[in-house]
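One structure follows; several queries about it will come next.
Missing here is one protein chain; the remaining ones are kept as they sit in the complex.
A and B are the chain letters, set down in written order, and residue numbers restart from 1 in every chain.
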Amino acid sequence: MSIANPTTSTLSPAVPAVKAPARSTSTRRRRRPTPARIVAFVILAVLALAWLIPVLWAVLTSFKTEAEAAALPVTLFPASGFTLEAYVNVLTEGLVPRWAWNSLLTSALVTVITVTISALAGYALSRLKFAGRQMLITLIVASIMIPGQILIVPLFNLMLSLNLVDTYWGIILPQVVAAPMVFILKKFFDQIPFELEEAALMDGASRFRIFWAIVLPLSRPILGAVAIFVFIGAWNNFLWPFIVVNDSNLMTLPTGLQTVISAYGIQYAQSMAQAVLAALPLIVVFMFFQRQIIKGIATTGIAGT
Amino acid sequence: MTTAEGLAAPPRAATGAADHLAAGRSRRRRSDNLRGWLYCAPFLIAFGLFLIWPTFYGLWMSFTGTSLAGTNTGFVGLANWKEALGDPQVWSSLANTAWFTLLSTIPLVVVAMVLAVLVNIGLPGQWFWRLSFFMPFLLASTVVSQFWIWMYNPQLGLINTFLGWFGIEGLAWLQDPNTAMIAVVVTTVWWTVGFNFLLYLAALQNIPDQLYEAASLDGAGAWRKFRAITLPQLAPTTVLVLVLQLLASLKVFDQIYQMTNGGPGGTTRPILLYIYEAGFTGYRLGYASAISYIFFFLIIIISIAYMVISSRRSVKA
Partner (left out) sequence: MVGRRALMQGAGALGALGGLGALAGCGGTAARASDDIAFWHLLSGPDGVTMGEMLDGYMATEGASSVTQTVLAWGAPYYTKLAMASAGGRAPDLAVMHAARVPGYAPGGLLDEWDLDLFGEFGVVKEDFPDLIWDKMVVDGKLTAIALDSHPFVLYYNTEIAEAAGVLGSDGLLLPTDNPEDFRALALELGANAPTGYGLSWGYLGDGSNQWRMFSTYYAQLGGTIDLPVGGEMEYQEELVIETIEWILSLIDGDVGNPGHDGGTAISEFATGGAGAFYGGVWESGSFRNEGVPFDMTVIPGVLGEPTAYADSHAFVLPHQMSPDEDRRRNVHAAVAYLLKNSITWAGAGHIPAYSPVVEDPSYDDLIPQSHYADAIDHLVYDPRAWFTGSGSDFHTYFGNDMQNVWARRTDPLEGWNAFVTRVNALLLKPTPM
């Protein structure tokens, strides 16, 4: 992925076959609480609390009035009761709904385009023997070495020439190049028994039909995993949208929150409400699809970005 | 990149599949030639335009004085490169990057392993543990930064409030040159440790139970089992996590730009931020390109060094 989330990285050989973690632990036999297990539980609980505190603190702040958020001494809970004032202000006055729409639109398009072109290329590289295939594979794999972040300068210049600065396509197009995803899909297609296709070929089905009606349905899990990973990466991507978009109406959530400030000065409750709103969609999705997301990230994440 | 050599040779199964299909079907060959390129075309066009072309064009730009406004595009020879190599801010931001990488990589490996081992014990609440430790990884950098800027707020933040309960005077964490980098590292660990945690969890679940059972028969305690079985079994994952983390940390930008903007006094500015400042804030795209390529070459050197080391290791093994 050319310009992506800086948190993860590249392809690896040593990848252990990643199971969905939830399954194996749930089958693990139940054990009686021993003193050691109780100590471990307490340690884990303290750590989990520590991990949740920054989020809880932000959520609590977002339910305070501006005056209370900035008042000393600091109180944990809104002393004058929970108020939705900050959320109402953010949703009615700011550009947050607009940014959320931009994020959704660009992330969805990045996902659809990336999965489509990567699957097509992955299929060709796996199944079609064409001149230059070997060279292409080498080139695509070697390109994974290029850290996309160092390309911001020439990419921005390219966007200037293509007249794509401050456009949705300017955000989307550079993000659809995901060499690792092509490679993951190719490896998956490699494992599909070719007898299926051979039979269809005998019956006179066209290549594209085979790809569409046989290979793709068989590849649903990996396509889902790739799509999840690409979508999360695009939704959270900061650097590239930050570089290519200056118009506040075209910003995505992460870039808008960072760039546009309030004319009224710093408003703590509102900035926390904005951050919580921006975090909410993925957290809700995660709660419902925890297993699939963890599996998707584990199988593609190692190879991704 | 960790395995570019291994990957460059395509997996045998793939070649086999394609060969098999092609065999006895040479009439399909010609159309496969066309079809192969056609199917690859959409990806290749994007690939060529947005990855390969900028890679070479950026190199060319580093030999020009190109400005943000598109002026001065003429060739200036090695001027940018000479200037960059003599620019103390290039070196200080490279040093900051290395420092950040060192400070963040170690806890990101150790904490991830500890969390995974604890969760893997199989205590009740698996869903909750995973949610707690992994969820931050799903947040956008901006959201993470806003949460933590608020945590670190000198007067109103939770950290100093908490310290105040114990009579400890808080610090201006992000504004103090002595603590700013540490504060950013803490945030980074909180944000990204979940991913490594997940990799470790997967690896732990792949350790055969028999190993532990055999050790129990030999009378080994928990700590001994951890030392003798868990750690060695996790070794490949640790190497993987280390390398991924190293490469990710070298490219740090988001949270530092958002939390300190490289300050105070440039003490947290990583190389990518300096590239941004030189190119966009300072309008000098050509100069910024030269710095980008110096950084690129350093990354390549590190990668090659890793490959050499890891291949030597596998030879020994």
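The rule we apply is simple: contacts are C-beta pairs under 8 Å (C-beta built on N, C-alpha and C of every residue); 3 or more make two chains touch, one makes a residue touch a chain.
These numbers come from a predicted model, not from an experiment.
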Which listed residue (A:40, A:91 or A:165) would be found touching the missing chain in the intact complex?
A:165
Omitted-chain footprint on subunit B covers residues 30-31, 33-34, 37-38, 41-42, 45-46, 49, 65, 67-72, 83, 175, 261, 263-266, 277, 280-284
Logged for subunit A, residues touching the omitted partner chain are 156, 159-160, 162-170, 173, 243, 246-248, 250, 259-265
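Simple rule for what comes next: only the chains that are shown with their structure count from here on.
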Dist(centroid_CA(subunit A), centroid_CA(subunit B)) in Å evaluates to 15
Name, in rising order, each residue of subunit A that touches subunit B in their complex.
2, 5-19, 21-22, 24-26, 28, 31, 36-37, 40-41, 43-44, 47-48, 51-55, 57-58, 61, 69-70, 72-74, 116-118, 120-121, 123-134, 136-138, 140-158, 160, 173-174, 176-177, 179, 182-183, 186-187, 190-191, 194, 197-198, 207, 232, 235-236, 238-239, 243, 253-255, 257-258, 268, 271-272, 274-275, 278-279, 282-283, 286-287, 290, 293-294, 297-298, 301-302
In the complex, the residues of subunit B that touch subunit A are 1-4, 6-8, 10-11, 13-14, 17-22, 29, 32-40, 42-44, 46-47, 49-55, 57-58, 61, 66, 70, 115, 118-124, 126-143, 145-148, 150-151, 155-158, 161, 190-192, 195, 198-199, 201-203, 205-206, 222, 236-237, 239-240, 243-245, 247-248, 251-254, 258, 272, 275-276, 279-280, 285, 288-289, 292-293, 295-296, 299-300, 303
